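Only one protein chain is missing from this complex, and each of the others stays in its spot.
Letters are used for the chains, namely A, B and C, taken in the order the chains are written, and counting of residues starts over at 1 for each.
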Amino acid sequence: MEKGRLEAFSDGVFAILITITVLELKAPHGVSLSALASVLPLFLNYVLSFLYLGIYWNNHHHLLKACRRIHGGIMWANLHLLFWLSLFPFVTDWAGENHSAPLPTAIYGAVLFLASVAYFVLQSLIITEQGCDSKLAAAIGADRKGKLSSLLYASAIPVAFFQPWIAQAVYALVALFWLVPDRRLAQALKEA
Amino acid sequence: MEKGRLEAFSDGVFAILITITVLELKAPHGVSLSALASVLPLFLNYVLSFLYLGIYWNNHHHLLKACRRIHGGIMWANLHLLFWLSLFPFVTDWAGENHSAPLPTAIYGAVLFLASVAYFVLQSLIITEQGCDSKLAAAIGADRKGKLSSLLYASAIPVAFFQPWIAQAVYALVALFWLVPDRRLAQALKEA
Amino acid sequence: MEKGRLEAFSDGVFAILITITVLELKAPHGVSLSALASVLPLFLNYVLSFLYLGIYWNNHHHLLKACRRIHGGIMWANLHLLFWLSLFPFVTDWAGENHSAPLPTAIYGAVLFLASVAYFVLQSLIITEQGCDSKLAAAIGADRKGKLSSLLYASAIPVAFFQPWIAQAVYALVALFWLVPDRRLAQALKEA
Partner (left out) sequence: MEKGRLEAFSDGVFAILITITVLELKAPHGVSLSALASVLPLFLNYVLSFLYLGIYWNNHHHLLKACRRIHGGIMWANLHLLFWLSLFPFVTDWAGENHSAPLPTAIYGAVLFLASVAYFVLQSLIITEQGCDSKLAAAIGADRKGKLSSLLYASAIPVAFFQPWIAQAVYALVALFWLVPDRRLAQALKEA
């Protein structure tokens, strides 16, 4: 498996996902301010999903840059990650349309959680391929940032059934926390 | 015809197909568990189609890697394969929306069958181009795996009219059977 | 302007257009054979549009391969061609939904005609850039095939108002006529 074609395919999927999520943002019925306001929750959810897809794309890029050889396992771990990301348009639409009702908010968190697990699996496979003493392994280290994020998503799921707004705030805060690109990795790889 | 541009175009089509199939997964009306359950058959069909597109992308990649020269016939055989794959969103939606009624299940199988035939034609053209003593020809051999899959899809079509669930199980089993990437090819080409 | 990025962008647009046209093919309401038959006209129109987009992609590829330098004029002529091609999903849907009523059939022909003119303009700009004694100019020659196609589309437009089926037959025949890739060009460039 050539790395270039895997990257190109993944970039295509990222570009499509980041773009079609907005397709769910249907033109409101009516031309009043209140009609515009009615699409606001969906719009905010779109912004959040856009951020998450941008973060994943950025980190995915650094991860694959560090990867030298692609085997079948990495290929399928990558598709597994793309699968959970491909559910973003669906959960963005469902949570946004329903002003953050409990179940859609919880499902949004579940997709975030499963995507973070899939990312972790992909990362582990690439580190194993590289060897434990590789620069990538050193840069990732114990991956506290990644593990904490997964934990926060998982914790937000039950919370969504009682106070959906708290769960939403958790999703937004974790996104802000990742907006800063993974400097450890960028740094370590630059030195390479 | 340059191979690079054919690969890039095919990758684009694969990336779009794998992503837009999920667009058919409309947000359910309502926020209850039963509303979520109502999209489950469509979701499972989406998972299956995602797997099939991932398998085709993976095998297509190995096939083209083995190919040195593209002529008009290969170009059209490739488009012919992409045509049948492009019907996945349509059949996924139709079969999923109707809880696997007989006719949609049979049509799903027909598209799987025709895609597998189109893949076989593309493969044969590339082998002819390479010469029968090529590594690719040796790696594919009698292509029992491919022929058996086509046979299973074809057999599932009449079965769908009596027991749609058996046909669906066949589609799922063949997908699992392909999840393991085509090691023969990967192996043979690595030695090249 | 780098040729590579223009090709990549055009390939992206071609891949999306060829794929989203099928999105208009909505799952029929019902699971009977007659429900399936109701999408048949739209399906046939989809096949025709798929063929046309495949033909344009193939010829576009040969044309750009022959091109050495891209200036602003070529960039905009290329976007102009992509604009008319981007109307394919719209006209395919409109003509297919209405069992080839006169006006939609005529508009389908008008889009085919305008796309062929846009292709001619792009080709002329590239030949001018190359110089009249270039291999491309020699390969295209008087471009009787291209001019005849444009003429046939234009003639089919008024016919569509009287006998839409004749116009449709003309569109299908011209597509078949182009299915054979432009051997003149392929030949001439191979010798280069």
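Everything that follows uses one rule, which is that a contact is a pair of C-beta atoms (placed from the backbone, for glycine too) under 8 Å apart; a residue touches a chain by one contact, two chains touch by 3 or more.
Fair warning: this is a prediction, and the values are worked out from it, not measured in the lab.
Across C:Ala37, C:Ala101 or C:Leu151, the residue that sits in touch with the chain not pictured is C:Ala101.
Listed for chain A, the residues touching the missing chain in the whole complex are 7-8, 11-12, 14-16, 18-20, 22-23, 25-28, 31-33, 36, 47, 50, 54, 57-58, 61, 65, 179-181, 183, 186. By the touch criterion stated above, the residues of chain C touching the omitted chain are 1-2, 5, 8-9, 12-13, 15-17, 20, 23-24, 72, 75-76, 79, 82-83, 86-87, 89-90, 93-94, 97-98, 101-104, 107.
One rule holds in what follows: only the chains that are shown with their structure count from here on.
Matching CA atoms, the turn from chain A to chain B amounts to 90°, rounded to the nearest 5.
The distance from the centre of chain A to the centre of chain C, each centre being the mean of the chain's C-alpha atoms, comes to 38 Å.
Those residues of chain A in touch with two or more other chains do not exist in this structure.
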